[in-house]
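Below you'll find the structure I mean.
Only a single protein chain was left out; the remaining protein chains are all shown in position.
Order as written gives the chain letters A, B and C; numbering starts at 1 within each chain.
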Amino acid sequence: MKALRVYGPKSIKVDEVVEPQIRDDEVLIKIKYAGICGTDLHVYRGAMKDRVKYPAVPGHEFSGVVVKVGKEVSWIGEGEEVVANPVHPCGRCVACSAGKPNICVNFKILGVDIPGVFAEYVKVKGDKVYRIPKGLSLRNAALVEPFSVAVHSCRKAGIEAGDTVVVIGQGPIGLCTTQVAKHYGAYNVVALDVVRSRLDLAKKVGADEVINPLEVDAVKEIKEMTGGVGVDKVIETSGHPQSLEQALSILKPAGRVVLVGLCFEEVKFHSYPIVYKEAEVVGSRVYVDEFPRTLNLISKGYLKPEPLITHEMPLIDGDRAFRILEDRLEDAVKILLRP
Amino acid sequence: MKALRVYGPKSIKVDEVVEPQIRDDEVLIKIKYAGICGTDLHVYRGAMKDRVKYPAVPGHEFSGVVVKVGKEVSWIGEGEEVVANPVHPCGRCVACSAGKPNICVNFKILGVDIPGVFAEYVKVKGDKVYRIPKGLSLRNAALVEPFSVAVHSCRKAGIEAGDTVVVIGQGPIGLCTTQVAKHYGAYNVVALDVVRSRLDLAKKVGADEVINPLEVDAVKEIKEMTGGVGVDKVIETSGHPQSLEQALSILKPAGRVVLVGLCFEEVKFHSYPIVYKEAEVVGSRVYVDEFPRTLNLISKGYLKPEPLITHEMPLIDGDRAFRILEDRLEDAVKILLRP
Amino acid sequence: MKALRVYGPKSIKVDEVVEPQIRDDEVLIKIKYAGICGTDLHVYRGAMKDRVKYPAVPGHEFSGVVVKVGKEVSWIGEGEEVVANPVHPCGRCVACSAGKPNICVNFKILGVDIPGVFAEYVKVKGDKVYRIPKGLSLRNAALVEPFSVAVHSCRKAGIEAGDTVVVIGQGPIGLCTTQVAKHYGAYNVVALDVVRSRLDLAKKVGADEVINPLEVDAVKEIKEMTGGVGVDKVIETSGHPQSLEQALSILKPAGRVVLVGLCFEEVKFHSYPIVYKEAEVVGSRVYVDEFPRTLNLISKGYLKPEPLITHEMPLIDGDRAFRILEDRLEDAVKILLRP
Partner (left out) sequence: MKALRVYGPKSIKVDEVVEPQIRDDEVLIKIKYAGICGTDLHVYRGAMKDRVKYPAVPGHEFSGVVVKVGKEVSWIGEGEEVVANPVHPCGRCVACSAGKPNICVNFKILGVDIPGVFAEYVKVKGDKVYRIPKGLSLRNAALVEPFSVAVHSCRKAGIEAGDTVVVIGQGPIGLCTTQVAKHYGAYNVVALDVVRSRLDLAKKVGADEVINPLEVDAVKEIKEMTGGVGVDKVIETSGHPQSLEQALSILKPAGRVVLVGLCFEEVKFHSYPIVYKEAEVVGSRVYVDEFPRTLNLISKGYLKPEPLITHEMPLIDGDRAFRILEDRLEDAVKILLRP
């Protein structure tokens, strides 16, 4: 089968590789749409060498059709349209034992630790597969993964109807989060980004207010917006090292900051607002059981993937797709590859 | 009446001042024991000029006897031995409305924003007064305030029987916290401090392990102690800017860090463990309704103030008491003044 | 001033009574709209004799205009349009101390324990008054109280985007709850009632499905609707003694039942599903700090009082208004009185 492989920094080829063989508890899926994510860009840049074995097939967001079913898998049949949870927890560590496979200490994910979905076929464990609800297209279903990340982080945030929520960063995850936060009944969702086109998109998908911190003093603006009281929740999706200091200064007493974006630089901030406000800073990593919930929300039209899909191209154009994202061209947000 | 007053940096006099007049909803208390706390040292150093009006009477930890009762106060009588919650929330702000007076945005506390307890008498609102249970001495009851801080922070930590808990800092609050954490059923309480005498005291009041980070690599030591798994909770009472980085690196997946100690320096740390571990960093400020609970625990002997009381001296020796603490002399932990 | 007074079972007169005199921390409000609630019907029936002193002025849902302001109240002025929280907690009991004034053990409420709002004027403590946001009419603002009850119960339910929520009972509180649950992002809100017109209204204000348990087997229907999996949350507003048994049988593992409706009859049920499913049955009583949050949600149009207001009549027609509700005539839901 054909598969897009990264050989090293910014070096991509579409190769002929061996088709995966399934075991009795696995299914084989023919991939229809596969989305490119920030993690894939990391692989593309040659980072994460401790986890990625080059040449590597990236990709973990996808939808497809089941073409082969292991004999222990009774709940899904050939020909069914599905998505699949790409995360493979170990099942035995302290996190898995406590029912938190998303923070498994031996965590493996498609497209990083094991071959990914920028290929014609992928095999996954049968219990990771979810049927796409009727009426939801394969194209839109391909975005269930980033939307599940957003649903998980909004659950971690504990958003309540009437909250004011700030979403820092309006990349794909941020734009999903803005939508989910709004759908949770937030009174006011304030979207932050430094790119105008992304703020326009944020507005389009439901943000009540958008702020470009390069243009105005975001902290001052948000404080005024809340009459000095502060916001209920901040969800950080950009990974920017200054976000935490800003988040704490705009937070209401007993407010919560959820970190979703990864930041590998040193963060500098003042911690005393955490004490004075009894603020909570909590992490959110991927998802636990959010796939079926998110599929439902998308299929009923409550969450809208379509505005986020700026490009769709064949797998063989993968190299160009990666360059568009890497160089931030063409106002790209989510690019779908078709194998 | 006599009152100890701070005139400016390290300048103390015991003066004759006017006795407080109570209103109908207040009571007048004759102070028997008053403990010196870190906040009092801040006042002594002349800091917090935006809040403190010099000359100032510091002090907010105390026990005493009711000598006058306002006519609206029916639940307490003259001659009764009491302690009192020194925190005065506004009752109207967003925090107070949500039932969190401890993070009131207009927070006032005895000895900082209003005259304190290093005096012969103090007046407080009748609903802030708690009767001392039978069998508990006025001397020991004077420590209900710092122990309530510790109980509140252990509640915030959500300590569960069997947890491994690290308490950073073994000053008065840290030593109270070590005791409370142990009383919550922790399997292992690890106490950290850079002063040997305080570690000895920590051991004496129940710490399972003590570590001096100046002598060994505390992070490495604790990781080994937990077989690489990490600890369930870290409670930070020292206010040291490096604690957060250390806390996150020794934390178990889904673990929690509670910040109690205030740090006004810039904190530098890496935030990605918060995401990877879905860790929680939360603040803990004073207490809400912990006074009666803590009084009970002390009176039954479950929490032990006595080992923390290293000095007791008359109010007129207050100047010397402050110098002992300021210069970290005589292995002082808690000094009680007797007006 | 004029006030509607209940003299005994179903005996009402509009009398001339003395206008209330405010204290320094109170304000006097000229009532514009006052809603009749189930509690008022209890007073009308002559029940609650241990709490109500007849002749009694009922009523606690209202909007109005400030006409006099005590000198300690600086945050509101004469002429301002306001609503007010009618609940008066004691401030000292174990519940109040813990920040839960809504379950105060000495709880007093306008129209039951103290004179209510079916009158020309009412006095309330200044800190219970909330300014009506611009653009929200006095008529609609009068419903902030029942909507706040619904917001509080949905917060207690912990509704998450994508949940299936069953709301038992579609009286005024139920219809508010259906709206709030939907606004919290529920995937599916199933409304139950035995009155067709109320189910129609439920549908109109957002219910995804409506069920009349007199016509179909509601338990069977709901189980099928969820593919046998069960629902995430049930909110019980009817006070019916069979609701709990039904709620537990349609609940998903780890689901939650919130009881809002009061039932004074003996409830019979099987409790083992609570153990097997680790289900949670929790109570929800009035509200804590939900008034401003709810005002915002109504003023932005997210929650809609208008469809619930079926009648508006002058205070002097109060007798007829009560009879309409008592005899369940004219498909009445919420009747507003205008003094």
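The working rule: a contact is a pair of C-beta atoms (placed from the backbone, for glycine too) under 8 Å apart; a residue touches a chain by one contact, two chains touch by 3 or more.
Just so it is clear, the structure is predicted and the values come from calculations on it, not from any experiment.
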Consider the whole complex, including the chain that is not shown, and state which of C:Met225, C:Ala279 or C:Leu295 touches that chain. C:Ala279
Out of C:Met48, C:Val216 or C:Val267, the sole contact with the unshown chain comes from C:Val267
Candidate in contact with the missing chain, chosen from A:Gly35, A:Pro101 or A:Gly116: A:Pro101
Positions on chain A where the hidden chain makes contact: 75, 91-92, 94, 97-101, 127, 288-289
Against the hidden chain, chain B presents residues 151, 154-155, 160-162, 180, 183-185, 187, 293-294, 296-297, 300, 302
For review purposes, identify every residue of chain C that touches the missing chain, sorted by number. 93-95, 98, 100, 102-105, 156, 229, 244, 252-254, 259-264, 266-285
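Methods note: only the chains that are shown with their structure count from here on.
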Quick one: chain B and chain C, Cα centre-to-centre, how many Å? 42
What's the distance between the Cα centroids of chain A and chain B, rounded to whole Å? 43
List, in ascending order, every residue of chain C touching at least 2 other chains. none
